[in-house]
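One protein chain is absent from this view; the other protein chains keep their places.
As written, the chain order gives the labels A and B, with residue 1 at the start of each chain.
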Amino acid sequence: MNIVVNNLAARWTPILLAILATGQMSRAESLHTLIDKHIEVRWKEHEIRPARLASDAEFLRRVSLDLAGIIPTAVEARAFLDDTTNDKRASLVDSLLASPEYALHMARVFDVVLAERNVASTASYDIKGPVWRAFLTEAFAENRPWDTLARDILGSDGTDEKTGPGVKFFLARSTEAHVVTRDVSRLFLGRDYQCAQCHDDPRYEDYLQADYFGIYAFLIRTSHFREKKSNRSMLAEKAEGDVNFTSVFTGEKGETHPRLPGWEAIPDPEMEKAKLYTVAPAKDVRAVPAYSRRSQLASHLPRKETDGFSRNIANRLWALMMGRGLVHPLDMHHAKNPPSHPELLDALADHMEETNYDIKALLRQIALSQTYQLSSQFAEGQSEPSPESFALAPLRALSAEQLGWNFLQASQRLPASVLDAEQKLKQESPDDFEEQRKELKWRKEIYDNLEKTAAPLIKAFANMPGQAEGDFAPTVGQTLFLLNGEKYFNLAKGEYKGSLISRLKELKTADEVADELYLSVLTRRPVEEEREEVAQHLEKSKDREAALQELTWAKLLSAEFRLNH
Amino acid sequence: MDVTQTHTAHELKHESPLISCRFDPSGKFVFAGAQDFAVWRWNIESGEKTKLFTNSWVRGLTFSKDGKTIITSGTDGRLIWFSLADAAAEGELKPQREVAAHEGWIRAVVTSPDGKFIASAGNDLKVKIWNAADGKLIRELAGHESHIYNLAFHPDGKHLVSGDLKTNLIVWDYGTGKQIRTWKSENLLNYDKKFLAFIGGYRGITFNKDGTQLAGSGITNVSNAFAGIGNPSVVIFDWKKGAPPLIEHLSKGALRGVVWGVALHPEGTIIGAVGGPAGYLLFWKPGEAEDFHRIKLPDTARDLSLSPDGLHLATAHFNGHVLIHKMEKKVEEKKETA
Partner (left out) sequence: MLGGTIGSLGMGLGAYPLLAGEVEKSRKKLLLIFLSGGPSQLETWDPKPGTKYGGPLLAIPTSVKGTHISELLPNTAKVMHQLAVIRSLNTGIADHFQGHYALQSGRTVPGFPVIGSALAKLLEQDGDQLPGYVEMRRDGPKAYTDVGDAGFLGPKYESVKVINAEPPDFLIRPDTFSESKAQVVDQLRVNSDQRFLQGRSELPIRAYGGTFSRAVALMKQRGIFDIEKESASDRELYGSHLFGRHCLMARRLLESGVSCVKVVSHDWDAHQENFHWHQQRCSEFDRTFPALVTDFDRRGLLEDTLVVVMGEMGRTPQINNRGGRDHWGKAWSMAMTGCGVKRGIIHGKTNAEGTEVAEGEVHGGDLFNTFLRALDISPREKYQMTGQPIPAGDPAGSTIREVLV
């Protein structure tokens, strides 16, 4: 257990103690069974009947979206659905986690989590999107532990070859200390201090204000620096500058040194004035202090001793898989918004700590749980369970990135490119084709080449900068974009080699068409009613190609495609 | 005269920012319009200062031929006559005549070569001809479609030129009120597509002594209209041929700012006073695009006047100072070297 028991957790102490016992007993068990146990306890308490287990098709689509960002091709879907081995779900999870798509997908996810679509107010001063995502891709490909990644980002000043692009976290926020403070708290500790200022408990307010300014004190000396020679953006830091603050409620003044929640302040070391800088500030010179407060933040914050650090990432990874945090909203960890399953959140946080912040390991455990593998359909006569019971798989919007790439995937634009690239690779290196094919670099290039095609769609569906992706809130503008933005219909129309339409055209029977269409777009085989619909539509239509386009286009516009379910 | 030896001969100080300046016909006095709603007169030698309360910002200053009267044009649409022969009571001259002349700003007022007429123009797009002696309106000239920035009488005593924001120049026969011809100098106009606004116009305008050339000054190459980022420019027209300009005089190296005042020296040198991030006096030789000499001024400049003796320049500054520059070698230096 986390040794820092603060007053936030105090309210939950009785429950924590109760769980402690069961938790210790369960140590021998794997985490995924523990997850199910904790979830089931609440079902029993509240007499909730959970949904049945997801079908293979439901599971396949969901876990592919969650771990690889894209749905499988029809070939892959058939193979999985027809596989009769017992542990095929676990094998699928492992193969997805090992795929290059995992890293590419997680880079897109954490791009949005960490940068929140912000761009520096002078856009050219920012790290370019592809560079930043490549940095994240590399990190997820090597399954860099979360504490290390957090350290790389918070500690980056833009100069280091490997961690340089991490400086995007600061640049995207125009290196504005208040903005960075708020987002460090929100994204790494799960606490939005600014929103919590609305709370009416003055004691709580003061407590937060001191914490807020404790983090602020780490950052106040850091500023943006543009190196003229290389035209690169970096961070400079001064060796002086302190933080004073006044409570708006009580008028009390405070002065604080860098301090993390639950910890003592870190005083600056005593130094002679002449030795304050490694590189002294001057015009067009990047100041480097001998003692960097920001480096202190990078080394002190990403540790299990920092209150909230482990729980935040555990909760965020849970939400990534389950569509909702155990603490929800994700940046609202505070006493008045307790976790729905405190004992489970602790178990997940502990797991993060015990595995040295192994992201893949936690995602794997969640994916293997029965809770994750529930259906999104509730049983007949059953009322819809509340989302925080996790008794039903939620309907979640595909993210802008998922939607963009899955449009290309389902219409076969992406698989056709993969096929092309494979043929080329086969010719170039027939001997190690199989090895090379699995390589991230090779795979990434295919995506990079299609980036231009996906980008407008992603842009149309992306939230405004700084606004975290919330619940599904479809807009008319987005739908108009789909309906009348010819480009995407043309994609579905499939006038290119290897398109879905060209494949459907070759199929003889309506049944074959229905199978291929549903497997390609919706990752499942059609039900009888759907087979009939396809057959009828083809039959009554004079122009078979047009009919196929209509069927495909309707599926791409369907809620079933738009949602992760 | 040696412009390369130009130095500050007098520094006349005031506390309010200045926007215009003129030597009087005697060259003994200099007048400057200030943002404190007054025009100020300095005796250049003694530094004695007299207030002419105008109750408006004055950009246009002109004198009767005998130099005994000054006529000011203000942002309140009034022309005011001050008799300079009167004794100033408590350091202040009282207006002799006030005429509500235009709707809105009057940006320029000038006296005809024979001294009989004065012309004024402003934001109401009209040029008006007045009897200099009694302030009676004689004629109204309509034809401009943007704010009129400047006026100049041709030495021939027959023609008047008016120039506007959009750099249209209209040559009038002011005796009849007829438009003779129109010109344009588009280099002094910028339409900022980002900010949807025009910026430019003739900030300064003047004829040379024999009337063969007309100079207009302002700003060119504006890249940001809000910040006023552009380069100072003086264009010279051939009076007979009209547009396009014979030449555009620019600074050597891209200086930032506006040429707020231009003078054509009888000996040929073209002189511009620049206001921008810094103030400059620029000197060009006829026919040369880049300045051959420049002086950095202690503050941004707003106007320029050439003295009747052709040896001095006056510049009006934001810091409230009028500088009198002498275009020859400093006397003290001679003594020291001797």
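Definition applied: a contact is a pair of C-beta atoms (placed from the backbone, for glycine too) under 8 Å apart; a residue touches a chain by one contact, two chains touch by 3 or more.
Everything numeric here is computed off the predicted structure, so don't read it as measured data.
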Which of A:129, A:262, A:394 or A:498 contacts the chain that the document leaves out: A:394
Omitted-chain contact residue, chosen from A:377, A:436 or A:502: A:377
In subunit A, positions touching the absent partner: 121, 194-195, 197-198, 328-329, 332, 336-337, 376-380, 384, 392, 394-395, 397, 463-467, 470-481, 483-486, 489, 527, 529-530, 533, 537, 546, 550-551, 553-555, 557-560, 562-563, 565
Subunit B, residues in touch with the chain not shown (by the definition above): 17, 19, 35-37, 55-57, 74-76, 104-105, 123, 147, 194-199, 226-228, 275-276, 299-300, 318
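In this text, only the chains that are shown with their structure count from here on.
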Approximate Å spacing (C-alpha centroids) for the pair subunit A, subunit B: 65
